[in-house]
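Encoded as structure tokens, the structure appears first; notes follow it.
For this view, one protein chain was removed and the others were kept in their places.
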Amino acid sequence: MTQTAPPPNTPGSLDSVPNAAKKHWVGPWALLGPPGLWLVLLLVLPTLVIFELSLVPGIRPGDLVNPSGLDNYTQIFESVYLRVMLRSLLFAIGTTVVSLVLGFPVAYWIALMSPKRWRNLLLVAFILPLWTSSLLRSYAWISILRPTGVLNSFLGIFNLPALDILNQSPAVLVGMSYSFLPYMVLILYSSLEKLDLKLLEAAADLGATPIQSFWKITVPQSFQGIAAGSLLVFIISLGDFINPELLGGASSMTVSRLIYNQFLGPTQNWGFGSSLSMIMIFAVSAAVALLIRYGNTSSGKV
Amino acid sequence: MAGGSYSRRAFLQQTAAAAMGLSLSSCGWRLANVRPTNTASADTSKLYIFTWAGYTDKALLEQFTAETGVSVVVDIYDSNEAMLAKLQSGGGGAYSIVYPSDYMVRRMRDLDLLQELDRDRISGLDSLFEPYQDPSYDPNNRHSVPVSWGTTGLVYNRKSLGTEPQDWDFLWDQREKLTRRMTLMNDTRETMGASLRRLGFSYNAEDPEAIRKAFEALQELKPFLANFTTDAWRDRIVAGDLSVAMGYSVDAVGVESENPDLGYVIPASGASLWTDTMAIPVTAPNPDAAHAWIDFMLRPDVAASVTKSLSFATPSRDAFELLPPDISENPSLFPPDDVLAKCEGLAPVGASTALYERYWNQLTSG
Partner (left out) sequence: MSQTTLQSQTVALTETGSDVELRKVFKVFNGETAVRGVDLTIGQGEFFSILGPSGCGKTTTLRLIAGFETPSAGEVLVRGQSMLNVPPNQRPVNTVFQSYALFGHMTIWDNVAFGLKIKGLTKAELEGQVREALVLVKMESFARRYPAQLSGGQRQRVALARALVNRPAVLLLDEPLGALDLKLRKEMQMELSSLHRELGMTFVMVTHDQEEALSLSDRIAVMNEGRVEQVGTPSEIYEAPRSPFIADFIGETNLLRGRLAQVDREGWQVETDHGSPIMVRPVADWQPGRGDAIAVSVRPEKVGLSLYPPEVKVNCFEGELQNIMYLGTHVHYAVELRSGEKITVMQVNTGGEMPTVSTQVYVHWSTQDGLAMPA
């Protein structure tokens, strides 16, 4: 049966070829268009505006925008503002370290040691604080940490000396660590959950004590999670405004508080605020770049 | 082609401006130049008020709604600058009433942010005390109507201090003992002004040397401060965590009633005298209700009852006369004339503003 005419269903498929090509072309635009527009309108443009403002020395509301120099940036390099940046950095690093040290055992316990059917419940219980307003949580810490607060009443019962840390850096560190610990635990959990327990058995089999196995196997195997969790906590700590504002004192100015003050606070220097914002955006972008880089290399190895 | 590129550029600028609440002017663009918006679609059954914490209460709002049928929504701010920033960034378009302080009235008026009031629709302007008839910050009350006034001084706990401070010097003299048991306001002009006044200068000094000295004096004090805060000291001084706080007299009267150990003093070398006003932004969507609100608040019975319930000093003579003696003779609310004579109002400091703020950033950053 040699037939030159195509079988009945071929005309349809002829039609569908350009259709498919069109879909192929339209698809990405339909998918990327709205978020792209969103990004351009609400992220790229405002950032460009902030950048332009940062080039106008000491611009205040009502002033003419006339970019004319880097004065706002040179102002940042006055020692007092460098100290603010250093302080922000130390708060962020401190928070990261505290969250990691406190979060790892918790994530480890939930992921590897707790009864399996309780795991999700435990995890939810641990991240439950995230469902309340961060403002409320900071206020709660005020009433705990203040001189006549819960902590000192408690210490008083055991005749321990009162702690006066509210309005000081330790209080900020406590508040930030508390706020961001759940993020750390979540990320570490998802990384530890994937840990192959056979590897720990293999290490024990080869003579490693549980502590040696932890440092030589568990930690390196979950390195990606540790890196991701640490960088995330670092980034959000760096940008945190609420905890330093509410729990900090006269001497715990951070970059985000300083930026707030330039726009909505007692000083109205949008130019200086913009240059500080640009530095912050740059710092956070660098941290994110690190995150992506580390995420890639370690996944290549494992 | 040139037209195309021009319009694209204009589009970009306008989009950027819209995103940031900015608008264009003939040469380049101007930061935060607010213009009236179309109010045709405004909902006249609602009045949005932007005011200080503690300036309204439920009973007051319900009374207004009962009388006019307009329901009121209240948002609060904690500094004039925050309020200004919100309006300038375009986020205040819903508000028909704002409560700027004296110097802020002048600044907002200069920025063309305030409507001229229709005096025919506001009764009771004549019954204001003499100084409020024609205030320097707003001659003839053309853009604002005073609603309360007061001073900025020191709230203290006489029990924990064992003494009663008399002047700003107390903070510097006793700073070791007061380590992290005192707060200053998170307000450039008030706090710098107090330091200026202590050194014998005006609250509105424009001499760079004087401002520098005031800044240096504050820097000396700073390591001993718990915090810079305008009102977060209230709970904490009531609880006993703080011994002295710099604050507004309205707030002082409030906490005095909660803890009998607390007192308020207007420092002997002088303090700032402030007036809070009601004003209508040019962008107000409901100016009719706004006028009704101002008229309502000026009524002697309303002003007197607000003075009683919210304890802020009314500038209305008719209302003052309705007050019971325990309030009208409260020196924290209505200080004697000789004390008032040493006080001064905050006035714009022109080009020195930048200097004040530069010092303030340095002070709070260190």
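In order of appearance the chains are A and B, and numbering begins at 1 in each one.
Heads up, the rule we're going with is that a residue touches a chain if its C-beta (ideal position, glycine included) is under 8 Å from a C-beta of that chain, and two chains touch if they have at least 3 such contacts.
Keep in mind the model is a prediction, meaning the values are calculated, not measured.
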Neighbouring displayed chains - absent chain, whole complex: A
Sole residue of A:47, A:209 or A:285 that reaches the chain not shown, by the stated touch rule: A:209
Full-complex contact with the absent chain, from A:217, A:250, A:264 or A:280: A:217
Chain A residues touching the omitted chain (full complex): 196, 198-199, 201-209, 212, 216-217, 220-221, 223, 298, 301-302
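Simple rule for what comes next: only the chains that are shown with their structure count from here on.
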Inter-chain centre distance, chain A versus chain B - centres from mean C-alpha coordinates, in Å: 36
Sites on chain B touched by chain A in the complex: 12, 15-16, 19-20, 22, 25, 27-33, 79, 81-82, 84-86, 88, 111, 180, 183-184, 186-188, 222-223, 225-228, 232, 236, 239-241, 353-354, 357, 360-362, 364-366
Complex contacts: residues of chain A adjacent to chain B: 41-42, 45-46, 48-49, 53, 58-66, 78, 80-81, 83-84, 146-149, 164, 166-168, 246, 248-251, 253, 258, 261-270, 272
